[in-house]
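Only one protein chain is missing from this complex, and each of the others stays in its spot.
What follows is subunit A.
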Amino acid sequence: MTRYIVRRFVSMIVTLWLIITITFFLMHAVPGSPFEKDGKGANPTAVQNLMAFYHLDKPLLTQYGLYLKALLSLDLGPSIGHFPDTVNSMIDRGFPVSFQLGMVSIAFAVISGIALGTIAALRHNRLIDYAAMVFAVIGIAVPNFIVATLLIKYVAVDWKLLPVATWGSWKHVILPALALSTGPLALIARMTRANMLEVLTADYIETARAKGLSPATIVIKHALRNAILPVVTLLGALVANVLTGSFVIEKIFAIPGMGKYFVDGINNRDYSLIMGTTVFYSALLVFMMFVVDIAYGLIDPRIKLHKKEG
């Protein structure tokens, strides 16, 4: 297991390095510079000084080297557009908000999705099953910004149950989290249902029945665990999806999260901000995949064997 973790960790670092490198060179390949907005440059000497300050006057490879070196000490550099703010401090401020929103959505999606999928499977081909699956199809097909708009219109504006937008109390979390969770929820529900239906016909379920265990014990202890294994694999991608998907939702609900900085960064050609947010999200994503792999190994004892052999 330890060898496996070490190997996975190394491949995680390599993946990250590739992402950083590709993003760095692609970003610089796009024409334009942070100080040439609207075509008319600012004072040429000032631009010179600025370029020097941000090392933009050096050869690209040198810039790349400097960036990697700073990155090793986790320094994402100063923001070009929001001087004297640093990218680190912007992430410090924005990420907790995005993270909170994302985690609430994921938690809600996982719990309700698994519950819904399980109930649908246990009531296979009955009304609840059909209703749950119609809901799931809608949840997957309808984009979350439409769900967000509907939620704002009815729950916030018409019924005045919750605040329309912005951030602050727990009440502000509910609507954006709901909007953000519909897709993952529907996906998890569908997957859980399909797996559950299959697992319930497995021989070991009959063995459990032959032992005299109650239906509840059989479903929770013997079936659910095996049915949600594939859901766990999906989780890494879903978390990434929710965090990146939150850009749009953050915009709609005017939430001061990471999404705002990311969009700003691109609009302003703010190199260090673009790099910083990309590196940060990639690291997060790759790390999530890593965690999911390890978690999978813990839930499914068969995995360990494969890795040991490999």
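One rule holds for everything that comes next: a residue touches a chain if its C-beta (ideal position, glycine included) is under 8 Å from a C-beta of that chain, and two chains touch if they have at least 3 such contacts; residues count from 1.
Heads up, the rule we're going with is that contacts and distances are computed from a predicted model.
UniProt records the chain missing from this view under the protein name "Peptide ABC transporter ATP-binding protein", selected from "Peptide ABC transporter ATP-binding protein", "Cytochrome c oxidase subunit 1", "3-isopropylmalate dehydratase small subunit" or "Fe-S cluster assembly protein SufB".
Residue A:225 is the one among A:7, A:153, A:171 or A:225 that touches the chain missing from this view. Contact with the chain that does not appear here is found for just one residue of A:91, A:120, A:191 or A:208, A:208. As for the chain not pictured, it touches subunit A at residues 202-204, 206-214, 217, 221-222, 225-226, 229, 299-302, 305.
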